[in-house]
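Some chains have been omitted; the remaining ones sit where they do in the full complex.
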Amino acid sequence: MNTKSLKVHVEDAVANVQMDHGEVNLLTNEFILELQHIIAELNKDERIKVVIFRSMNQHFFSAHLDLNVINHEKKGIAGTKNFMNLIEDTKNMRAITFAIVDGIARGGGNEFVMACDIAYGTENAVFAQPEINTNIPPGGQGTVQAALRLGRTRALEFLLTGTDMDAPTAERFGYITRYIPSNAIEQTLQQVVTPLTFLDQRNIDMIKELVDLAIKDEKAAIKLERKMFTERAGEGKTQYLIEKLLEHGAQTSREIQIKELLADVVAEVTQGISLTK
Amino acid sequence: MNTKSLKVHVEDAVANVQMDHGEVNLLTNEFILELQHIIAELNKDERIKVVIFRSMNQHFFSAHLDLNVINHEKKGIAGTKNFMNLIEDTKNMRAITFAIVDGIARGGGNEFVMACDIAYGTENAVFAQPEINTNIPPGGQGTVQAALRLGRTRALEFLLTGTDMDAPTAERFGYITRYIPSNAIEQTLQQVVTPLTFLDQRNIDMIKELVDLAIKDEKAAIKLERKMFTERAGEGKTQYLIEKLLEHGAQTSREIQIKELLADVVAEVTQGISLTK
């Protein structure tokens, strides 16, 4: 599934995508098309539940959209459209997407990070939307992401100055999911990603749909949550899992160690699934 | 006002509700009905301005909704409906509601916490919505609360992993009102609750209405705030309080010590009220 600048490694339900494109991981039209191709391929593979984007560049996650794309020529407009579509495609990926930002993410590079479901930043990360210096606004939903994550006053400071925000600040301000020191990234990913690989795709879809709706329309989301809860409660799979949970000590003080309890259930259930297949 | 699992102690304008239901404060149908009964009783008592929910269980605030309720039988559906109504009833309580979380709050137990106006968590608290492990979404507005309080990216991480969040993290992420060490809870409550007991019910209603509207519709809330301000400014009570504030040094540098100034006014005003009664 590799392309010139993207190395994709799929292991079980997890796809690792390594970006390595020139001096600064610049979002050239060619690189954008490669990313779109890989996203389309990953969407087709139903085994994949998690996609992790990393940069192989020492300094940059991604510098920004190629400035040569941003102009008034026809090719520029085409490139801009491809970039805008890339952001939308990333937001709409089927899997749960992670951006591991261990370097500089600015402009379109930062907008790609914000289009992922989860963003972890290290001590080497900075995040910025410096477009204002070039007489343009962000073009990949950067103003919208800043407004929703930072609130009005911090979004204005961030977008009008265009300056870098480090990861500890970005975590404090709710701009990224979490600040994680680079030497703790792999361990954190292992802990967070492992339970996600056991999820059914439709359960991932369900949570994404509910969260997105809740932000837009609280009342509608409450209604949809109730409907989904009632439907799912009636399924055989739910009853089977509840039965197993109860067998392993759910609803007793064994839940103080809920991780062990769930691990036991998962062990039995996944064995059961492999036996019945 | 006590029930089998709930001890209610009313002192002046404050109702303390102690939950003690089995090994893990499981939200069984019976316990849900008890909670609904107590909420209805507390709503009737117009003296009560503040309700504080605490758990008497050493480890659990409340484990979650009884898994036996979540099934496809008629009784299960009835129990689920009761639970959903409990969450809605808690949100709509007349008083200002506090959840003091000094243990584990998961699933429906955590949704009960989120349905209270104020949530304080201690070093013993964890918050989680682990429903995804059972093939269901949260059923008591847990996805909605996570989305609104945590934002999209953190809500996805929280709901898709289903793992525990401790109170310091929950405070940092804006998921609970505040992290307060367990040995400081009583002192904090005394400081926060005492001024609330002097509030008129209609002033509590006014602030709740304005805040709820502001989140839904900023423009409408600005308009309503102006209307309420102008109406209230014209009331005799307002003029009387302003007169007293000015007598006690309002609008001078005495406001540097505003607590003392307000305490003096309250002392005079409440004496006045008791004299005229």
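Going in written order, the chains are labelled A and B, and every chain counts its residues from 1.
Everything below uses one rule, namely that contacts are C-beta pairs under 8 Å (C-beta built on N, C-alpha and C of every residue); 3 or more make two chains touch, one makes a residue touch a chain.
Owing to the predicted nature of the structure, the values given are computational and were not obtained by experimental measurement.
J.: Report the copy count for the entire assembly; 2 chains are displayed in place.
T.: Spelled out: 2 chains shown, and the full complex contains 3 copies.
The rule is short, and it goes like this: only the chains that are shown with their structure count from here on.
J.: Rounded to the nearest 5 degrees, what is the angle of the rotation that puts chain A onto chain B, matching CA atoms?
T.: Fitting chain A to chain B on C-alpha atoms yields 120 degrees.
J.: Take the average of all CA coordinates in chain A, do the same for chain B, and state the distance between these two points in whole angstrom.
T.: 33
J.: Contact residues on chain A for chain B in the complex?
T.: Those residues of chain A that touch chain B are 96, 117-119, 148-149, 172, 174, 176-178, 192, 195-196, 199-200, 203-204, 206-208, 210-212, 214-215, 218, 221-222, 225-226, 228-230, 232-235, 237-239, 241-242, 245-246, 250-253, 255-256, 258, 262, 265.
J.: Give the list of chain B residues in touch with chain A in this complex.
T.: 23-24, 26, 59-60, 63, 66-68, 70-72, 76-77, 80, 84, 104, 106, 128, 130, 132-139, 141-144, 146-148, 151-157, 159-164, 172-174, 215-216
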